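So, subunit A:
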Amino acid sequence: DPALIFDLGGKFDKSFNEAAFNGAQRWAEETGGTFLEIELQSEAQREQALRRFAESGANPVITTGFAFADPVNAVAGDYPDTKFVNIDGWLPEVPANVQLIGFQEHQGSYLVGMMAAMASETGTVGFIGGMDIPLIRHFGCGYAQGVKAVNPDATVIANMTGTTPAAWNDPVKGSELTKAQISQGADVVYAAAGGTGVGVLQTAADEDILSIGVDSNQNHLHPGKVLTSMLKRVDVAVYETMKSGGDVETGGFTVLGLAEDGVGYAMDDNNASLVTDEMKAAVEEAREKIISGDLEVVAYYANDSCPALDF
Partner candidate 1 sequence: MADIAPAIELKGISKAFGPVQANKDISIRVMPGTIHGIIGENGAGKSTLMSILYGFYKADKGEIFIAGKKTEIPDSQAAISAGIGMVFQHFKLVENFTVLENIILGAEDGGLLRPSLAKARRSLLELEREYGLNVDPDAVIEEIGVGMQQRVEILKALYRRADILILDEPTGVLTPAEADQLFRILGRLREEGKTIILITHKLREIMEATDTVSVMRRGEMTATVKTSETSPAELAELMVGRKVLLRVDKTPATPGNVVLDIRGLKVVDDQGVERVKGIDLQVRAGEIVGIAGVAGNGQSELLEVLGGYADATGDVTLNGQPLDLSGRHSDGRSRRTRGIGHVPEDRQREGLIMDFAAWENTAFGYHRSEAYQSGMLLNNAAIRSDTEGKMQRFDVRPPDPALAAKSFSGGNQQKIVLAREIERNPDLLLVGQPTRGVDIGAIEFIHQQIVALRDQGKAILLVSVELEEILALADRVAVMFDGHIMGERLSAETDEKELGLLMAGVGG
Partner candidate 2 sequence: MDVVPKWAEVILVPLISLILAAILSALVILAIGEDPVAAVNLMITGALGSTYGWGYTLYYATNFLFTGLAVSVAFHAGLFNIGGEGQAMLGGLGVALACLLVPWPHWTIALLAATLAAALFGAAWAAIPAYLQARRGSHIVITTIMFNFIAAAVLNYVLVNLMRPAGSMDPATARFPEAVHLPTLHDILGVVGIEFSKSAPANVTFLIAILACVLVWLLLWRTWLGYEIRSYGKSESAAKYAGISPFAITMIAMLISGGLAGMMAINNVMGEAERLVLNAVEGAGFIGIAVALMGRNHPFGVFLAAILFGFLYQGGAELALWTSIPRELIVVIQALIILFTGALDNMVRMPLERLFLMIRRGNA
C-alpha cells in the first residue's frame, strides 16, 4: 500500500495537505485500494513516520512539505527497497529511491497576478502570505511580476501574517490585513495563507472587492467574489504517484509547471462573469510564452530576492 504523511499543518489545512489528501482519496475511490496516512504532531515524528511506514512495507511513501526533504534524505538509505516521494522539497543530491516533486508556483502566481492587475480598477493589488517563509515569498514574487507585466505602474502591497505557525490559522488577522490593504487602495487580494486565507476571502467578499484563492479551487467559497484561484495540483501529483505505486520513477526532480498543468488558474461557473475574454486571452498568451520559454518568470529562490517586490 502507498503511505501519505501530512506536514504539521494537518490534513485539513485548507491548503496543500488537504489537496494531497483529496488526491489520495480519489485514487482510493477509483482503485478500491487503501493507503496509510498520518498527521504529524511534532518535528521528531518526521523520521519516525518515514521509518515506521517503510518498515511496515508501505511503498511508495509520499510526504508533503519542504521540511520533509531533509528527513527523507536521512532515512532513504536505510530502506533501499522503499520509494520515497516528497512534494515541495529540495535537496542538493537526490538519492536513488527518492523523487522530489516541485511546483512552479511562481508561474501560476504570475498568471493570477496578471488577472489581478487587469481586474483592478485602482491599480493597487494586495498579497497576503501566511508565515513568512521563502516558499510564500516565492508565491508573492511570481504574483507581483504578473501584476507588473500588465501594469508597470501598479502597486503591490504584500503582508505576511506572522512569524510563527499560528500565522497559518489566524483568519482574524487575515481580515485585518485585508482591510488594511483595502484602505491603501487594493481592490484585488491574493491570499497564500492556509486557514488565514479563509478570513482574507471572507473580508474581501464582505467589502466587495475581489480575492484570489490558492492551492485548490476556492472560487466556490464566495461565488462571484473570488476572481480565480491559483491551482497547485498536489492532488494530481499524489494521485499519479499512488497510481504508479512501487514503479514510481525516482532519483530526481519532477518539475510541475504550467506545461505539465501542475499549476494554473481556476475557471468555473463561479468566476465566469468576473473574467473577461480579454483577460483570458492575455493570460493564455502569457501561459504559452512561459511554456515555450519566451517568457521567464523569476523564481524567488534564484537569488533569494524578487525583482518586482521588496519583502
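Here is the rule we use: a contact is a pair of C-beta atoms (placed from the backbone, for glycine too) under 8 Å apart; a residue touches a chain by one contact, two chains touch by 3 or more; residues count from 1.
On the choice of candidates, all candidates are chains of the complex that A comes from, given by their letters.
If you're wondering where the values come from, they're calculated on a predicted model, not measured in any experiment.
Enquirer: Subunit A in this complex: which of 1 or 2 touches it?
Expert: Candidate touching subunit A in this assembly: 2.
Enquirer: Can you list the subunit A residues touching candidate 2 in their complex?
Expert: 8, 10, 36-39, 41-45, 47-49, 51-53, 66-67, 69-70, 78, 88-90, 92, 131-135, 138, 163-165, 301, 304
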